[in-house]
Structures are given as C-alpha cells and as structure tokens.
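Handing you this structure, nothing more for now.
Left out: one protein chain. Kept in place: all the others.
By letter and in written order, the chains are A and B; residue numbering begins at 1 in each of them.
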Amino acid sequence: MNYMELLGALAPEAIVVLTALVALAVDLLVLRQAPQNARQVVAVSITAVGILAAIIALSVAAPSPPWMDGLLINHSTTAFLKQTLLVLALVAGILSIQSRFTQHTGEYVTLLLLSTVGMMLLVSSDNLLLMFVALELTSLPLYVLTAFNKESPSSSEASLKYFLIGSLSAACLLFGISLLYGLSGGITWTQLATTLRAGSEPIVYLALILTLIGFAFKVAAAPFHLWAPDVYQGAPTPVAAFIASGSKIASFYMFARIFMAALPGTAGSAAWSGATPGWVPLVAALAVVSMILGNVAAIAQRSVKRLLAYSAIGHAGYALLAILSNTEQGMGSLLYYVVTYAVTAMGAFAVVNVIERDVQAPNGESLTDFAGLSRRSPLLSLCLLVFVLSLAGIPPLAGFFGKFYIFIATAQSGTSQGLIWLVMLAIGTSAISLYYYLQILKQVYVVESVGQPTPVQLRPAESACIVAMACTVLILGCAPNWLINRFSPNSTEVRRAGVITKPSTTLELAAEIHPRITAPLGTATGLVQKRPQFETTTANAQ
Amino acid sequence: MLAWTIYLSFLGAAMAALAPKDRPTIARWIALTTSVLGLGIGLAGILHQTNRSALQTIVDVPWIPAIHARYLLAADGISLTLVLLTGIAAVAGILFSWNITHRANQFFAFYLTLIGGVYGVFLSFDAFLFFVFYEIAIIPKYFLVAIWGSTNKEYGAMKLALYSFVGSALVLVGLIATYAHAGSPTFSLLELARQPLPTSFQVWVFPLVFVGFAILAGLWPFHTWAPTGHVAAPTAASMLLAGVVMKLGAYGALRVAMPLFPEGLAAWRDPLALLSVIGILAGAGIALIQKDFKFVVGYSSVSHMGFVLLGLMTLSVTGLSGAVLQMFSHGIIASLLFAVVGRMIYDRAHTRELSALESLQLSRALPFAAITFVLASLASMGLPGFSGFVAELQVLMGAWKTFPLYAALAGIGILIGVAYTLRVLVKAFFGQSNGTIEAATHENYAPISIPERIGALLLLGTSLLVGIYPRVLLDLILPSFETPLMKPLLKGAGL
Partner (left out) sequence: MRMLSDIPIAFLMIAAVTLVSAVCAMSLRNLVHCGLCLVLTFVGLAATYLHLSAEFVGFAQVLVYVGAVAILIVFTILLTRNAEVTLSPVSQSSLVGLGIAIAVCGSLVLPLVTSPSLRRLPAQSLAPDAQVQRIGEKLMAQYVIPLEALALVLTAAMIGAVVIAMRDDPERNDPSPSPQNQKDTGSVSNSPAGTALNSSSSTSSSQRP
C-alpha cells in the first residue's frame, strides 16, 4: 500500500478535514465583517456540501483491505456508521444557525467537523494506538465546543468539568491499554485476542478495569457519569445534541469492539448463579448502576436538558446490556440501538433548542417552558411526542424495538438464560422511566400555556430536520429490518474486521485473518524494548 | 379484510389529527365514519367466517426475521366477538362524546389510536405483534384522561398509564424469557404453544405474564387503577376503559398466558381463582358504600371482571365461553352505565354525588336517562333477558364443578350487585325531594340529544339481543376452543 492508496481509503475523512479548513478560511478571510447570520449560513452550507461529498465518497468506496496492523478498517458497517455520524454533524450545524451563543462561526464548524473526523477514525480503527488518538480527536473539540457560550458561566463550568473528567478518563484508558500492550505484546485486536486469557494474573483484571473506566466515562455510564448532566445543560444545545448522539455512537461501537473482538478470552460471565470474573460482570455492574441511577435521578429533574442527560445515562445502561451479551446478535442490537437512540436524542435536543431560543430565559429552559406547546406548535409537539415516546420505548417507535432487540440478545446469550435477571431489571427501570417522560408530555399536551398561545418561530431548515428525524424514528420502528440488515452479523466483511462473537472460535478466526501479519510488522516493535520479554513470559505462563 | 379495522382506525386518527382545530364537526364525522366502517367490517368478518372451527389467517408475512417476528393477523370466534364489541363500543363512545369541542381533533385522534391498538391486539396471533399493539393502546389512554378528564384527572391518568406499563413490563419479561427458552425461537403463539417448556420454567413465568395482563383486567389487588381511572376519564374514555381496555387484559390472559404455560396455569390455578372471587366480593362491597355515582360503576366493573377471571380459571368449555361472553356483555353494559353517568347526568347536573343527585329527582327531568339506566342496571344485575344473565350463569355453572365454594361466594357477589345497583338507582333517579326543586333547574338541562339516544339504543339493543338469543355469539365462541391453540387448555384441566 502506498500513500495514494491510503488517501483513497481515507478519502471521506480527508474531505471532511478539507471542508473544515475551507469553512474556517472563508469565515475568517472573507466574511469577517459580514453579519452574523450570513456567516452562519455560509459556514453551514459549506459544511453541508462537504458532508454530502463525504457521504457519497463513503457509499461508492469499495471495502478496502485493512491498512497495516489493522490501523484502518473499512467495510459496509463502518461506512454506514460514518454516514450516520456525518448526518448528525450536519444536523448539529443546522441547529446552530441563528443561535446567539457564539460569534466564532468558522471555528465552531471547524471544531465540529474535526470531532466528526475523530469519530470516523474511531469507527475505523482496529488498533489501540489509533483508537486512543481518535478518541482524543473526538473529545478535544467537544471540550472546546462546550465552552463556546462565553456569556454563560455554566457553559464554562461544564466545559472545565468535562475537560478535567475527560482527561482523567483518558489517563485511565491510557494506563489500561498500556498494560494490555505490555501483557500481550501487540496493539491490534487479533494480537490481543490471541494472547490475553483470564487467569491467575490480577494485572489482567487491572488492565480491564482501567480500560473499562475510560470507556464508561466516554459513554456516561454510572458511576462515571458525573460530567453528563452539567455538560448537557451547560453546553450550547446543538453541541449537547452532538455529544449525546454522535459521540455516543462512536464510543459505544469502539467500546463493544475492543471488548468483544480484542478481549474475548477474558470475558467471564455475569450469570445470576455462577458468575466468573472477567469484563462481562464488570460491564454488568456498570449497566445495573446506570439503569437504576439514570432512571431514578431523572424523575427529580426540572430542566429538560438535564432530564435528557439522566435518561441518557439510563440508556447507556441498556446499551451496556448489549455489550455484555457478547454475541453477534448483541453487536447488531447495540448498533441498532445506538443509531436510533442518536437520532432520537438529536431530535429531542433540536426541539429543546427551538424552545430555548423561544423563551430566552437566562438560566436555560425548564420543564414549564414547554407548557401548552401543543397549542403553540402542533407540528413541533407531535415530533417531540415521537421522540419522547421512542425514548420511553413505546411501539411502534424505534426506541421500543431497540430495547426489545437488546433484551432478546441478552436473554439468549450465556448459558441457560443466566442473564435474564439483567433483562428483568432493565424492563423494571424502563417502566419507571415512563413516569418522567410523561412529565414532559404532560407539559406539552395537558398543561395549558399561560395567556394567549403564541406560535413558535421555526426556521424551514430546522423544522425539516426535526420532521425528518421524527419520520426516521417512526419508520425504523415499524420496519427495523432495513437497519438491522446493515449490521447483519453474517456478513463476512464484518467477521474479517473482527466482530468476533463466540469466544471459542476466536482463535480459529484470528488464525484465519492473521496470516497477513507479516514478519516486518511483527517484529517492528522496537520503540519500547521491554516488550519481547513480556511476550516470552506470557507464552511461558500458558 | 378484518385487518382494515386496524388500518382504518389509524388512518382515521391521522386524519382527525390533521383536521382543522376550530372545526370540531369535521373531526367528529371523520371519527364516526371510521368507527362505523370498522364496526361494519367486523360484522362482515363474522358473516364471512365460513369455517367456524378453524383459525382464519388474515395476513401472515415475515416482519423482523432477526427475531423471528411475523406480521401475523388471524381471527377465531373469540377474536371476532371482541372485535365486534370494540366496534360497538367505539361507535357508541363517539356518539356520546358528540359534545366535545375542546381540542376535538386531538381528542378523536387519540381515541382512534386507542381503538386501532385494541383491534390490533384482538387480531394478533404473534406474541411480538400482540405486545406492540398492546403497548400502543397505553399512551392514548393517558392523554384522553389527562386532558379531557374531570376529577383528579392527572393523578388518575398517571396511575392508569403506570399500572398499564408495569403490567406490560411483566408481560415483556415473560415473553422474552419464553423466546429465549423456546427450542426453536419464534413468537408465533401457535408454535410457542406447541413447544413444551420445562415445568420449573412455566411455574415462574406464568404468574408474571398472567398477572401482567390481569392488572389491566382489574385483578384484585391490582385493580385500584380502575375506579380512579374510570372516574377521572371523560365519558367516552371511561366507556372504552371499562368496555374494551379491561378486556384487553382478560383477552391477553386467555390468549397468551394460559395456552403457552399450561403447567404453570395448573400450579397457580387455585390462588388465582381465589383472587378473582375476592375481586368479585370486594368490588361489589366497596361499590355498596360509595358516595360518587361514577365510583359505584367503577367498582362494579372490578366485580364483573372478577367473573371473567373466575370463568377463565374453570378451564371448562362452559366456564371459558361464559368468560368470553361476560367480556362482551360487560363491555356493552359498562359502556352504557358510564355513558348515562358521565354524559347524560354529569354533563347536565354537574355533580355525581349521590346525596346531591338524590334531591334533584332526575327521573322527572331526564326520563330517557332514567329509563336507560333502569334497563342498564337490570342488565348489570344479571336479569334474564339481558346478556349479563347468560354470561354469569355460564361462569357460575363452570365454576360450580371445579370450585363449588368459590361459585357460592360469587353468587353472593351477584346478590350484593343487586343491592348496590338498586341503591344507586333509587338515590340517583327516584330520590325523595324536599319539594324545593325549582322547575328552572330542570329546564336548564339540555334535552337528551339524538346521538345520545342512538348510542344508548345501540348498546341496549345489543345487550338484549345477546341476552335473548345468546347463540349469536356462542356459535362463534364455542368452536374457538377446538383450535390447536385453545384445545390443550381444556385437556389440561382433565375434562
């Protein structure tokens, strides 16, 4: 492979980076004196063109063989996820038109796109090194974007909190993956999968725990969720929407893949009777705490954005169930779930964005600002109804099938339905969640607004986005097949990329995939020269 | 063709939602048209049921292969009976909510969504599809009660929604466990019933699924949502709640819980029968001491639904067909009672306190309402000639063979039923006036309107027809117990 081939494989990412730079340059060089609104429209238009080009590039690209050392994996699933991420980024851009939180439009769009590139690389990487770098590239612009509203102290506070906690979690993750590297001597999934086994070595568990903590921060799973409510509330709403949607997809995908594909030998079991140590019981603990805490704490919230943050924690708990099911079906259900969740959350935040602009309260919106919305804007309230009911898991919306599929995958995995207790808990907390979702809908439909209802101002692009997302949620719920087939576990491509499901077959699969790790790459690890020693010792230990 | 009952209702809901806000008449007529069409299709479906003993498949296409869910709509006699009930109750409900002007388009949109979900439940023979429709029916109930309701409406609505959702959560646990446990994964009820599940599994899953459904059917002690919800709901919604939604629960128990887990059923049969008898007695006893007219009818619903559950527990053809007949009969009569209380009386007198009504002498002011209520309460008491008589008689006969003590207790329940019905009848319509009624009060009452009269006659006529000639329905219901899904139920009871 040469650089031209690499450029071909990386074309979508390159297009997005180029778009980001062009948007920045146009905004700073040409439109410095233009009115704010025009700058926003131009920047978002450039973004739209670039994103469209990248989406087309993704859809025409043939699946390429993995770049050296699993550094770049492209197949139909990753292409679809990247397209979803791009669309979400575009919506986040459109939502910020006419918003008054910043005058640095060019920088805003650039950072948004750079973060998207990070997510795209994250989805494509099969390698600890690129995974970490991509995770940083995803997070760093998001920290900055959170602070973009300089007039609001809560924005700065949220950003600082996000940044500090995020750095801490990155440190944990780095420590964890350095231990994984030290123990296995490799940084690709297949190298890790073939060497690491659960055993008597406590250090393996230490590595697992640290890696897990790093990802738990990224996906806002309790008890590592503390940043989420403040960031969702303090950040400018389009940014919060992107954090709640795009970064969730990328982080969850990577979360699932590093554990399912790279660490199948250390899975353990979370069955009610006969749990064995490994990462599965750890994920189960995270899931239990997240589901309970997220859904119970959401009841007490008075700000819709904060409520959505706690609900996101609860939803992270459900998604963790899919990860710990550790099967192909689990992976498929996870992807269906996070994609539909991302669209739903983006839609809900989009509605909140409109309301927030409408009320212009100094402290952001609150639940009562939604009172009587059904009289003020029937369309908006109908869309909000769809989003909120989908989050609550009411059929025939996508959120229902997402949960159902995850529960099925979890119940079927493990021996003799040992995980059914988790499904019961999840369904129980889901029943609790209906209460606070109905609180939102109660404001919208039941409570009458004070005084004469005034229509809500909606921009065409914005309302088109919101309606399109509501329709997506409805259609994906009625016909989930369309999405599921994209993540079909039978596709050989996905197998090659290492979505490995039955732990027992890992070795054969690895052997099948990895004759290609050629000698120069295998020995090319001289940077830290202690490594060969670990390799020999782990080999001896077996 | 029966599937169009579902599609038409949802279509009507969408059209009503899009109808202009300030022209309630349009939404009204859309709703009436779709529901009358639905009723017509239901009737036509009954007439077309050629082979009566077989299950008639309507649609069967793969839906979500990943979880082996099929879009499988079918109908047997039980489904058809309840589809007919839904059609009648829906039409009557719309006739009795003809006076709704506040956000009428939204009202009818939610109303028709609920109806569509209910039709879907009665016609689904795939457990996943069944569950989807079952949950679709939950949310419109909340809005109907919370927006257009009266006393304590937000509390009642939330209680109703949460009880329903908790019930469906229990069902969901059971369904997922069953799916994961089944030898070859499927959601088709027929195939699931064919696969033997281990007894130890059935024993813990059956109560989950059964109780989950029975919460909606008003099983004691999970019935408390029913009176609160009925009282808080607007007339049409309480008609639907008592008339149709409570039947969803009983139907789910009969259609899903019992055939799938026969051994679990055997293990839990006695306690559940006891609970249903307690429900009969407790509902009737509490109804006897209520001060609010609507609460009396609400608790009487709990009592009558106890008969349905007791009939289910008999596991004999007599008892089971009695239970289905009681579902139909109670659906009609409870709708009528709520219509009289909520629409004819409350909308005019603006009170439901029995003590206040006592002094109003409504029999003179609203003779039509009085006559309707007298007939309805006769039907509710189970007098021969009305549908309630045939249904409760069959349940008692079925129960007498298996649970003689419970049958006797249920008989006492009927006696209490007579007592509380007569009590409200006298208090509400034939009270002793102090001679201080100004004629002006009575003149303020709008006369009973044409839609109200049509609705009342429709419901009364149905009840009389079924009471006088129960074979209309029994000919439909009885062959249904010969289908491969239901037949093992009777065998399990050793009859």
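Following the convention adopted for this analysis, a residue touches a chain if its C-beta (ideal position, glycine included) is under 8 Å from a C-beta of that chain, and two chains touch if they have at least 3 such contacts.
As the structure is a computational prediction, the values presented were derived from the model and not from experiment.
**Student:** For the chain that's been dropped from view, list the shown partners it touches.
**Tutor:** A
**Student:** Using the touch definition from the top, which of A:Val117, A:Ala271 or A:Val447 touches the missing chain?
**Tutor:** Residue touching the absent chain, from the options given: A:Val117.
**Student:** Of the residues A:Leu130, A:Met331 or A:Val444, which one touches the chain left out of the display?
**Tutor:** Checking each option in A:Leu130, A:Met331 or A:Val444, the one touching the absent chain turns out to be A:Leu130.
**Student:** Please identify which residue in A:Phe80, A:Phe148, A:Phe255 or A:Phe487 touches the non-displayed chain.
**Tutor:** The missing chain is touched by A:Phe148.
**Student:** Which residue from A:Leu6, A:Ile97 or A:Ala461 sits in contact with the chain not drawn here?
**Tutor:** Looking across A:Leu6, A:Ile97 or A:Ala461, the contact with the absent chain belongs to A:Leu6.
**Student:** Spell out, residue by residue, where the missing chain touches chain A.
**Tutor:** The list for chain A reads 3, 6, 10, 17, 24, 36, 67-69, 71-72, 103-104, 107, 110-111, 114-115, 117-118, 121, 129-130, 132-134, 136-137, 140-141, 143-144, 147-148, 150-151, 153, 156-157, 159-160, 163, 167, 170, 174, 183, 200-206, 521, 524, 526-530, 532-534, 536-538, 541.
The working rule: only the chains that are shown with their structure count from here on.
**Student:** For chain A and chain B, what's the span in angstrom between their mean Cα positions?
**Tutor:** Once rounded, the distance between the two centres reads 44 Å.
**Student:** Along chain A, where are the residues that touch chain B in the complex?
**Tutor:** Per the stated touch rule, the residues are 329, 332, 374, 378, 382, 389, 394-396, 400-401, 404-405, 407-408, 411-412, 417, 420, 423-424, 427-428, 430-431, 434-435, 438, 441-442, 445-446, 480-481, 484.
**Student:** Given the complex with chain A, which residues does chain B contribute to the contact?
**Tutor:** 17, 21, 63-67, 106, 128, 131-133, 135-136, 138-139, 142-143, 146-147, 154, 158, 161-162, 165-166, 169, 172-173, 176-177, 179-181, 185
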